[in-house]
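What follows is a single structure, and I will ask about it in a moment.
Excluded from the complex is one protein chain; the other protein chains are retained at their positions.
Per-chain residue numbering starts at 1, and chain names A, B and C are given in the order in which the chains are listed.
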Amino acid sequence: MKKYVEKNDVVVLIDSNFRKYIVDTNSKTDKIKGVGVLDPSSLIGKEYGKQLEIGNKQFWILLPSVQDKLQSVHRRAQIILPRDAAHILINCSIESGQHVLEGGIGSGSLTIALASAVAPNGKIISYDVREDFIEHALKNIRKTGLEQYVSTKLKDITKEIEEKELDAIILDIPNPWEAIENVWNALKVGGYFCSYSPLISQVEKTVKELRKHSFIEIKTFENIQREMVVSIHGTRPSFDMLGHTGYLTFARKILQS
Amino acid sequence: MKKYVEKNDVVVLIDSNFRKYIVDTNSKTDKIKGVGVLDPSSLIGKEYGKQLEIGNKQFWILLPSVQDKLQSVHRRAQIILPRDAAHILINCSIESGQHVLEGGIGSGSLTIALASAVAPNGKIISYDVREDFIEHALKNIRKTGLEQYVSTKLKDITKEIEEKELDAIILDIPNPWEAIENVWNALKVGGYFCSYSPLISQVEKTVKELRKHSFIEIKTFENIQREMVVSIHGTRPSFDMLGHTGYLTFARKILQS
Amino acid sequence: MKKYVEKNDVVVLIDSNFRKYIVDTNSKTDKIKGVGVLDPSSLIGKEYGKQLEIGNKQFWILLPSVQDKLQSVHRRAQIILPRDAAHILINCSIESGQHVLEGGIGSGSLTIALASAVAPNGKIISYDVREDFIEHALKNIRKTGLEQYVSTKLKDITKEIEEKELDAIILDIPNPWEAIENVWNALKVGGYFCSYSPLISQVEKTVKELRKHSFIEIKTFENIQREMVVSIHGTRPSFDMLGHTGYLTFARKILQS
Partner (left out) sequence: MKKYVEKNDVVVLIDSNFRKYIVDTNSKTDKIKGVGVLDPSSLIGKEYGKQLEIGNKQFWILLPSVQDKLQSVHRRAQIILPRDAAHILINCSIESGQHVLEGGIGSGSLTIALASAVAPNGKIISYDVREDFIEHALKNIRKTGLEQYVSTKLKDITKEIEEKELDAIILDIPNPWEAIENVWNALKVGGYFCSYSPLISQVEKTVKELRKHSFIEIKTFENIQREMVVSIHGTRPSFDMLGHTGYLTFARKILQS
C-alpha cells in the first residue's frame, strides 16, 4: 500500500467533524467549505493517515473508501442513504460481475454503491427522464472513479427497458408499479427486483402489481437505525434520529408454472 | 444464462414458505426436511424458474444467489443476520479484491457474505478458537462454492494477528476490546474495524479501548427491521418482530499525529 | 391499610411468572389454571404481600391494582393493550369526573382503564353492536369492581350517539370514519377524540374525515415498546418484541369560525 500521496492520486480529506472532501491531486484547484481554495498538488508527498493543516483546520488524509465516496456525494434530490443501499445490495444479492439496472438516478448515490459492488466485471445501467439529474449524478460518479461501470440513458423505465437477462432492477421513481411489466420481462429467471418508496400507498400499488406477475419472495420492510452514544457519563441511544427514510419492497422473478 | 439444469450445477429448491435447500446435482443423495431422500441427478434437465413436485411438495428451482446461500446456512450458534452483514459490508467499504480478517467464524454466515463481496480477487481469513466451529462453518461455506476465498486459522485473535495491511477486520467474539491493540497493528492505514456485540457493556469496553488508540469515525448503532404486511384488508407493520440482534461498533485506523 | 385478607376482600394471586388471578373471597369456588379448584374463603386471614402455597405452586397475595385488573382480563377479541390505553388516557386528558364514550367495547380492557380514570365521579358509556361482546366485557369489568362507572348500550355508534357534551370519545371499531359526524356533535367544545386502528387505510380515511369537520390537533402516532433485559452477563434489548399494536389518531373539537 502507498505510504505517501503520489501524483494522480485521488484522496479524501476528513475534518474533525468527519466531514469529507474528495480531492483529485491532478485537478487545477478545489474549494473546501470553510477553508477556501486549495492547490491539490500541494498534497503530494503527504503521509496517508496523518493529520495536516489546511487554512486553519486539521484534516486527516486517506485513500478514499466507498463510504467516503458515498458520504461526499453532492445531494440535489433526497438520496438513498448508505444504510438503505446496504439492504438493497444484500437482499438483491448484488455481486461482482452482474448487470444491474437502476430506474431513477437521483444524485447517483445508489449508483455508486451498486457500481462498487459489481466492479470490476459488471455494469450498472441507469435510466432517468431528466437530463439535468443524469448530468448531476455523473459529476458525482466521476469523482469516485467508478464511471467506467456506469451507463446512463435518458429514458422512462415505465415505458421501455431495452436490456434483457438482468441480474437485478432497482427503482427509485414515484410510480414503480407502472414499470413492473417491463421489469419482469427484463429480469433473468431468479433475478431480483427492489423498489424504494417513502409512501405506504406506493408500496401497496407496487405489491399489488407484483402479485399479478410471476414473482416470489415479495416482501416489504423498513430499516430504522439508532445510534448509541457512549460517554464517560454512561451509554444511551442518541436523541437525534431520522424517523423514516423509505420502504424497501423486494421480489424475485420466476416462470409461470 | 442457463435455461435448464445441467450436470454439475448447484441449485436451490425453494418451497412455498420460501424455505430454501441448496442441492449439488453431483452429490449422491440429499435429504430435504419433510420430503425425505432426493436423488440430486433427477433435477438435471428441469427448467430454471419453474415449479416442480418432489414428494408431495412444490418447489421452485433456481440458480442460488448469495441470499439463498445465506438463508440455507445450518445454524449452530446464533448467526449474524444478513441485515447486519449488509451494514458491515457497506460501513467497512468491503469491495472486490480486498483482504478481510474475521474474528469468530460462528456458523460461517458472515464469512459467506464477506467472501461473496471480495470475490473474485480478494480473500477472507477467519480465526476461531474452536476447531468444531471451524469445521461446521466450512461445511456451510463449501455448500456455497465460496471456499476458495476463505482461509481459516485455529487461533485466538486476542492473542495474535499474523496478517498485515488488512483492509478490514470484523469481530464477533465475546471480548472484542482485548483484540484492539492487535487490530490496530494489522489494519492498513484507513482500514476499517467492526465489532458485533449483543450487550451494552461489550460496546462500552470496546469503544473505550478504541479511543485509546489511533482510530477515527468511532460510532455504534443498531438496526431495527420492521416488515410491512400488505393484504387485501390494508397495510400495517408485522406483529412479529425481532427486538434485537446486536450492536455494531465501527472505527477506522489513522496514524498518530 | 389492611394487613390481612378479610371477609369480602377481592384479592389478586400472582404466580412466579407474574401471571395474575383476581379472586373474590366471597365467591363459592374459583379455578386457577394449572392448580385446579380453590376455596376462596381459605384465603381469609392470609398476610398481604407474603407468598403462599396453593396446590404445588407459590403465589403472592395482594390487593389488586388497576394493572392487575387489566392484566387478568379474559381476552376474546384482540384487546387494546395497557401501553396504548396509557396514551389514550393522557392524550385525551381523561380525568376524574368526566363522561367518556367508548365505541366498540371489545373485551372491556380499555373500558376498565377509562373507568378507573374517571372514578369516583365520572362515567363511561360503551356502545357495541354485538350483545355477546357486551356480556363478555361486563363479566371482565365486574371482576374489577368498576361496573358502577360503566353503562353499556347495544347500539351502532356510526348510526347515532345519544349523549351530548361528552369530554371524550374513543373508538375501536373497523370503520371509525363513519362515526366522525356523530362524534363532533356529541363532544363538548374542546373535547377529545381518539381512534385506535391497526391499518394505515383506516387512519387515512379517519384523518380525511376529521379534516372535513371542525377539529384541531389532528395527529396520528404509534408506540413501540422495547423491554431491556438486565442480567449478570450485561444489558441488552429483549429479543422478544411486539412489532405493532395499532395507530392512535387524536383530534379535538372546536367551533367553526
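Heads up, the rule we're going with is that a residue touches a chain if its C-beta (ideal position, glycine included) is under 8 Å from a C-beta of that chain, and two chains touch if they have at least 3 such contacts.
These numbers were taken from a predicted model, which means no experiment stands behind them.
Set against the missing chain, the residues B:Ile79, B:Ile200 or B:Val230 yield one that touches it, B:Ile200. Listed by residue number, the positions of subunit A touching the unshown chain are 198-202, 222, 226-227, 233-244. For subunit C, the residues in touch with the chain missing from this view are 1, 3, 14, 18, 47-51, 60, 62-63, 65-68, 82-83, 85-87, 89-91, 93, 95-97, 113, 116-117, 119-121, 165, 188-190, 192, 200, 203-204, 207-208, 216-217, 219-228, 230, 235, 247, 253-255, 257.
Methods note: only the chains that are shown with their structure count from here on.
Averaging Cα coordinates per chain places subunit A and subunit C 47 Å apart.
Subunit B and subunit C have Cα centroids separated by 45 Å. As a whole-number value, the distance joining the C-alpha centres of subunit A and subunit B reads 22 Å. Multi-chain contact residues of subunit A (touching two or more other chains): 200.
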